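For this view, one protein chain was removed and the others were kept in their places.
Naming follows writing order (A and B), and every chain is counted from residue 1.
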Amino acid sequence: MAPDMSWTEPLPRALHPMAWWLWALGLATAASRTTNPLLIAVLVAVVGYVVVCRRGDAPWARAFSAYLILGLLVIALRVVFNALIGASDDGHQLFALPSVALPGWAKGIDLGGAVTAEQVLAAVYEGLRLAALICCVGAANALANPKRALRSLPPALYEIGSAVVVALTLAPQLVESVLRVRRARRLRAAPGKGLRNLRAIAMPVLEDALSRSLQLAAAMDSRGYGRSNGAPQGLRRTTSAFVLTGLLALCLGLYGLLDGTAPPLVGLPALTAGLVLSGAGLAIGGRRVRRSTYRPDPWRRAEWAVGGCGVVCAGVMLVAGSYDPLLLHPSLYPLVWPDLPLLPLMAILVGVLPAWLAPRPVRAAARRAPQLQAAAA
Amino acid sequence: MIRLEHVSVTYPDSVVPVLRDVDLRLPEGELCLVLGRTGAGKSTLLGTVNGLVPHFTGGLLSGRVLVDGRDTRTHPPRELADVVGVVGQDPLAGFVTDTVEEELAYAMEQLALPADVMRKRVEEALDLLGLAELRSRPLRDLSGGEQQRAAIGAVLTCHPRVLVLDEPTSALDPTAAEEVLAAVTRLVHDLGVTVLMAEHRLERVLQYADRVLYLPGDGTVRSGLPAAMMAHDVPAPPVVELGRLAGWDPVPLSVRDARRQAGPLRERLRGRRPAAFASAGPVALRARDVVVRYGDVIAVRQVDLDLAAGQVCALMGRNGAGKSSLLWALQGSGRRAGGTVEVDGQDPAVGSSAQARALVGLVPQSAADLLYLETVDAELVQADTESRRPEGTTAALLEQLLPGIDRDTHPRDLSEGQRLALVLAVQLVSSPRVVLLDEPTRGLDYRAKARLAAVLRRLATEGKAVVVSTHDVEFVATAADRVVVLAEGEVVADGSTADVVLSSPTFAPQVAKVLNPLPWLTVGDVATALDVPA
Partner (left out) sequence: MMLRAAVVTALAGAALAVPAAPATAAACSQDSGVTVIVDFASLGGGQPTRCAPGDPSNGIAALRGAGFTPTRAAQEPGYFVCRINGKPANDPCQRTSPADAYWSYWHARPGGSWTYGNIGGSDYDPAPGTVDGWAFGAGKPPSTPPPRASTPSAGRSPSTVGPAASPSPTRKVPTVAGTGQATARTSAAPAPSPTAAAASPDSTAAAATARPAATAAPPRSDIVTRSKPLRPNGIPLGAIAAVVLVLLLVSAAVAQVARRRREDGT
């Protein structure tokens, strides 16, 4: 695990997107296993630091702050709703809201009433955990080019990948054409409101979208998309079935792993089954697809290291959680200061290593630099 | 290279074949220009070459199409991707990825070429088409000409033997069109690629063509050398028209050819002046300090503009120079960050859109955006009610603009010219004093353009102020009294058509180039001056 002693700063390049995703998902798994606000705060700071150190300057790289804001919003919402409906009598009262008497059948729900420190903190703890998950996903999005991530899908999933890419391309065009048609509607000063207006906008937009799609389909067809390679229909079906069930199992497994209260069968066993199934599907499917990738992202030592950091972080946290859950879930009743347990803290701090282990991204300023120097010479 | 043997194509919803018993043989390394009116079957002919017709479009193809020995009957488009490269009219609609470099590699990935070959070919294509600087730029941010070159590069990396281009320059400004055509001729000359190109703007491409295919519209295809074909009655650029008028033999195909023969004609015209257009009326629209900005980008920078009633004013300039933004701002529907616009003492941006529409009418670039009903008739009735005019007003207007449109057709099935006429009628029904048209000449053939020019002239004589933004210098020469040139949101030239156009190398029409330094712009003017029917 220890890097080579002769390790020198690697040349700037884009890290394999899957490595970033592995790292981010590892940290997300770790975050999902604790409600300790101290651990989560450190984790978010770690994620933020890595993003700041290793993001490029593409538009999506600026998205991280948006995810942070979304996280804060989640926390705020949880606190507000908890204060409004989760009123509880016990704990240290902060202030009292006017309480609303509900009919007998809804007696279990309290609207308004006393708001206690414990209750607010419970909401904050839960919200922090969700916010941390959001931040992890945001970090992956900021660090890994989403389109390249799709490109590095296994060949058998190529169709899904290109469908997503096309959708990503068409979506802004659709928005654009809605705006254009709405603007054009003003020219006609059409009085139409409501349904009629909707139709007046929808018709040209849909026609536009349809003709665009047809043009795109024609272009893709004439550029060799979907060239048959003599694969029998049956094999293709088997592949699809394998991959789909495998992916379903994978999702189920991930859910089980992230949600501690899920039945044990849903966790690791489902994940393993999913991996095996989709692996088999991809292997069979991969053989029939004859297609190559332009400038494929390499998977080198840095990728192993970054992905490894995520895996280590998640693994240690899982072990620590099963060993002593109280460390990861500080008590609110009674209200105590949360501890900062050492082992989970170390696990989270492993997550900051990619800030140095990953190569620097190639940036536009750097791209321009040689030209500038050439011009100066 | 390409062989069509007794090819007929019939689409499922019609009984008349689009192509009838076409027999063609196109040798390697030729640039073939496909001519014909809108709807004559040009796109169908191009589509047969890589099998999009009938594999993608449907329809019945009889006969046989062989491309490099492969029969399109057994080879769908994707299996011909390594032999035929197709670039559609709107390059943006055909892009699959989002950066130049990835787009260039896309087709090669489909052909499963090894990574090192791909890398090499992408670099070659970047150099060949002058795209190296743009390699990592998003395709959507490129200018029209750059997009077109990227689209050509994207099919070129597969080293196709045949390149099919459907109106590659129709949306481009003159300079961008030159870039694209230069790239195409380079492919023909250096790589021996066979190019099949459909194009309405003959003045741009005719001089490069080795062969002309003419589709008269009855399903047949006439093939011949350009000079021979141009001697006959086929759509022709102004330089050919001038040659025919002056009786030159052989008919000149380029300005250079024409100039060599133009001496006697210049002598005959010396001392005469082209008839001036009607003098300008009172100012109908007065704009001062108009600013349009999108965030940090300033599209229109403090433009002052007076539009006189009875005048047709052409708005020219590169793609992205701010022409559309200015038109929308003048109409009042578009955004305006500063300045004033006044029509009859009123600002069209103040008040309802119905009021704005009664002051200034605008036909947007994608005219179809305004149409949403099932039939032409429904649209006409709707326009009457929207503008509170007696029923039939719009229909009468349309009849004046372009007679003979079937009222039961779906607006989508109209030709470009018919759709333009319909939208123009819809916009004119509220009788605005100022009429603005954004790029109306896109995709129009010569006949439709001539008709449009006549319509605009008539609107001017009715006392309206007309503005038309366009790249088409020949159209400007026939239709406009005045030319305003925009660059980076500022007015860089403003004057009578002759003044502005004659002094500019890019905006000068062919006739002006041939007869330089005489101030003649169109064949029609010359014909009138010589008293010969054009």
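Keep in mind that, in the parts below, contacts are C-beta pairs under 8 Å (C-beta built on N, C-alpha and C of every residue); 3 or more make two chains touch, one makes a residue touch a chain.
Bear in mind that the values here come from a model prediction, so they are computed numbers and not experimental data.
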Which visible chains touch the chain that is not shown? A
Filtering A:Ser32, A:Thr116 or A:Thr239 for touch with the omitted chain leaves A:Thr116
Could you list which residues of subunit A touch the chain missing from the display? 35, 38-39, 41-42, 45-46, 48-49, 52-53, 82, 86-96, 99, 101, 107-108, 113-114, 116-119, 122, 125, 261, 325-326, 329-341, 352, 365
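Criterion: only the chains that are shown with their structure count from here on.
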Subunit B partner, complex, touching residues on subunit A are 147, 162, 165-166, 169, 180-181, 183-191, 199-201, 203-204, 207-208, 211-212, 215-228, 290-296, 367
Complex interface listing, subunit B residues touching subunit A: 50, 52, 55-56, 76-82, 84-86, 88, 90, 93-98, 101-102, 105-115, 118-119, 122, 136, 154-155, 158, 328, 331, 333-334, 352-354, 356-357, 361-362, 364, 366, 368-373, 383, 386-387, 412, 426-427, 430
